[in-house]
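A single protein chain has been omitted from the complex, and every remaining protein chain is retained in its original position.
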Amino acid sequence: MFKINITPNIGDTDALRHINPNIIPVWFETGRTELYNIFNPTHELTYKKWNLLLVHMDFNFIKLLYFGYDVEIRTYLIKIGKSSITIQQEVWQNGSLRVTGKSIMLCYDYIKQENKFISENIRNQLKKHLITLEEIEENNKIEMKNNKNRKKYDFIE
Amino acid sequence: MFKINITPNIGDTDALRHINPNIIPVWFETGRTELYNIFNPTHELTYKKWNLLLVHMDFNFIKLLYFGYDVEIRTYLIKIGKSSITIQQEVWQNGSLRVTGKSIMLCYDYIKQENKFISENIRNQLKKHLITLEEIEENNKIEMKNNKNRKKYDFIE
Amino acid sequence: MFKINITPNIGDTDALRHINPNIIPVWFETGRTELYNIFNPTHELTYKKWNLLLVHMDFNFIKLLYFGYDVEIRTYLIKIGKSSITIQQEVWQNGSLRVTGKSIMLCYDYIKQENKFISENIRNQLKKHLITLEEIEENNKIEMKNNKNRKKYDFIE
Partner (left out) sequence: MFKINITPNIGDTDALRHINPNIIPVWFETGRTELYNIFNPTHELTYKKWNLLLVHMDFNFIKLLYFGYDVEIRTYLIKIGKSSITIQQEVWQNGSLRVTGKSIMLCYDYIKQENKFISENIRNQLKKHLITLEEIEENNKIEMKNNKNRKKYDFIE
């Protein structure tokens, strides 16, 4: 699992006084940085070198997010296919899980415009990070239970 | 179906020379404007008045999108529940379907922080726009077939 | 002068219930589209072909902007230099001027990484759009005076 912290900006909120949903894809992109580094260790973001293409993303908004408290983005690798990976991501704030989402990325040749197999080298590095959705959910249940008595911050006058 | 046209900005592209996926949620939000108007005809975007909350969105990226050509955002209402609506959206460019996505919105009371039923008045207006996923797909198949002989623009040197 | 209309999105607002300033550079970029078309009629946004580089932008926020009303972006060409242009832009909403801003763009060779002269052909097309800041201000003064008795919308409960 990869964890990063983000301090929400004023511009990330909207007039309904919560974090606007459209910033979440951006935060999740930031959260996938370490996975990008495995595929592209030299960071050369050109169509001749880069080898990842996003083909699916989804988001489930469970609880509202607020300005004024850092969020934690957790990124899990849940599946390694022949030429694709599936990534599960979460946004946590003040001890509760607020957004979950999945994205599927293809290992891709931007010149030939077609999929390519994930190399053995990359696959071996990826394997160390593999986890199942069941394990994630089990861990989250325990964590949420432990956080139950935490002071509640979810209030705006 | 609601249709809007958008001219992609330079800032909507990324270094891989295509439209970056993270702008699609923003375009889809713009595409839902007419539905928002049915729920909130006075446009009062405050937690005391506004009555819609996004709880799910997903995106399938079928074909790459390019700078230099307008995109068309199509917004369909595919389900009206007791207190939620399901919206199907598409991005078309140069005669081909490039992105599809679904979003679910709750009719919501931001003060009580709970769902509320969709009123009869709103429901009646919504019903006029209802269409099934099957109908959408049938129409798209015909349209794509008719567009088959269109000049291809999908190329960047 | 080039005019475009934009319907603000929910995501363009922030928790202070107004339009967030960080969306204005994006709107101004959209407003400059017609000028980009003069410099790059084939719309090929690659470093081998594209010939404009932004080197300065500034923004003065005069009056708050609101969700629920379209904005008008006005784009003026106020100076044509040897290898640069200066652009004045405005955001209007409900009959009053709310943001002004200036940007300077270089005619630029992205391969050699240096300025280049604006060609005679481009210069001739640009000249038709040239206007002075004084003329803009004079026109605005008249327009604002005529709008004085318009119903005021600038209020959120």
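We just call them A, B and C in the order they show up, numbering each chain from 1.
Throughout what follows, contacts are C-beta pairs under 8 Å (C-beta built on N, C-alpha and C of every residue); 3 or more make two chains touch, one makes a residue touch a chain.
Not measured: the values here are computed from a predicted model.
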item	value
Residue, one of C:21, C:68 or C:95, that touches the chain absent here	C:21
Among B:11, B:41 or B:81, the residue in touch with the chain that has been omitted	B:11
Chain not shown, touching residues in chain C	14-17, 21-22, 25-26, 29, 45-47, 50, 53-61, 110
Hidden partner interface residues of chain B, rising order	10-11, 13-18, 20-23, 67
Residues of chain A (touch criterion as defined above) contacting the omitted chain	7, 9-11, 13, 17, 26, 29-30, 33, 36, 42-46, 48, 67-69, 156-157
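As a working rule, only the chains that are shown with their structure count from here on.
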item	value
Rigid-body rotation angle, chain C and chain A, from Cα fit (steps of 5°)	180
Chain A-chain B separation of Cα centroids, rounded to whole Å	23
Centre-of-Cα separation between chain C and chain A, whole angstrom	35
Contacts with two or more other chains, residues of chain A listed in rising order	14-17, 21-22
